[in-house]
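Data first, discussion second: the structure below is written as structure tokens.
Note that this complex is displayed minus one protein chain, with the remaining chains in position.
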Amino acid sequence: MLLEKVGSVMVVGGGIAGVQAALDLANSGYYVYLVERSGAIGGSMARLSKTYPTNDCSM
Amino acid sequence: MGFEPKIVAFTCNWCAYAAADLAGIIRMQYPHSVRMIRVMCTGMVHPNLVLEAFQLGADGVMVMGCHPGDCHYVDGNLKAEARLVVLNEMLETMGLEEERFRLVWCSAAEAERLAAAVTDMTDQLRELGPSPMKPAIVRPA
Partner (left out) sequence: MPLTSVDRIQGELGQFHVTLREHPRYVDSQKCIACGECAQNCPERVPDELNEGINERKAIFLQYAQAVPLKYQIDADHCQKLRSGKCGICEKICPAGAIRFDDIERLISLWVGSIILAPGHRTFDPSGVRTWGYDVFPNVVTSIEFERYLASSGPTEGKLVRPSDGKEVKRLAFLQCVGSRDYNKASHGYCSSVCCMTSLKEAMIALDQVEGLEVSIFFMDMRTHGKGFERYYERARSRGVRFHRCRVHSLEPANEQGDIYFRFITDEGKQAHGEFDLVVLSVGMEPSRQGVALAESLGLHLSGDGFSVTSSFAPVRTSIPGIYICGTFSGPKDIPQSIIQASAAAAEAMIPLADARYSLTEQPESAPGRDIRGEETRIGVFICHCGSNVASVIDVEALAEYAATLPQVAHVERSLFACSEDSQQILRDLIVEKKLNRVVVAACTPRTHEHLFQETLKSAGLNEYLFEMANIRNQVSWVHAANPEAATAKARDILRMSVAKVALLEPLDPVTVTVNPQALVVGGGVAGMVAALGLAEQGFPVHLVEKSGQLGGNARHLFQTWRGEPIQDFVDQLVTRVKEHTLITVHMRGQVTQAEGFMGSYRSTITKPHCTTAMDHGVAIFAMGGQAYKPEEYSYGQSPRILTALEFDKLHLVGDERIKHGRDFVFIQCVGSRVPERPYCSRVCCTHSIQSAIALKDEEPGRNVYVLYRDIRSFGQREELYKKARELGVIFINYDLHQKPVVRVQDADLSVVAWDHVLHDPFSIRADVVVLAAAIVPHPEVRDLARIYRIPVDEDGFLQEAHVKLRPVDFASEGLFLAGLAHYPKPIEEVVSQALAAVARATTVLSNRRIELDSIKARVNEAACDACALCLDVCPYHAITMEPIADGEAKQRIRVNLTRCKGCGICQATCPKDAINVGGFTYRQLSAQVRAALS
């Protein structure tokens, strides 16, 4: 039996890479589950405050 | 302290306004002299708005935008700077000290810079005293 493909994607890791991947997928018509181990997304980049001033990882 | 200055600040949504929000989140304390007006870019602040604020008795006016090179709209902040520096001359003819007007660059993360700028401006205005334009204003009854 040929089963239908599921229109959702799971992204594991809520750092800058995971967030960017999730945004691109969600903006292209897929349901995204962004799975993050800690209490908030942001990852390593949350610790770098100066060079990346806009804190653009908002969903 | 007798005199509490009133400052009108035009703050860019993408940087200084966000820095002011962040200052709140980290509970930074700064003088309550400033009234912020959110704009999408300092490039949208017409010089007449600044003049109007002074004419209505503002003790100081600040325009706070993104650091050069960081403008959300390519170079609106630089255009604002080019336009607003001319104001200094106009202030002089109005009999106002040029220190009453300030352009501040401040990123979204620089809550401290924002608070310091407001504090500094407030201190300076306290020294300068109330705007000389104030007595000229005729208040409606």
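We call the chains A and B, going by the order they appear; numbering starts again at 1 in every chain.
Throughout what follows, a contact is a pair of C-beta atoms (placed from the backbone, for glycine too) under 8 Å apart; a residue touches a chain by one contact, two chains touch by 3 or more.
Predicted model only: the values in this text are computed from it and were never measured.
Novice: What are the shown chains that the left-out chain touches?
Specialist: Within the full complex, the chain not displayed touches A, B.
Novice: Need a quick check: the contact residues on chain B for the chain that isn't drawn.
Specialist: The list for chain B reads 6, 8, 10, 13, 17-18, 20-30, 32, 35-41, 43-49, 52-53, 56-58, 72-76, 79-80, 83, 109-113, 115.
Novice: Name, in rising order, the residues on chain A that touch the hidden chain in the full complex.
Specialist: 3-22, 24-31, 33-52, 54-59
To be clear about the criterion, only the chains that are shown with their structure count from here on.
Novice: Between chain A and chain B, what is the gap in Å from one C-alpha centre to the other?
Specialist: Chain A and chain B have C-alpha centres separated by 37 Å.
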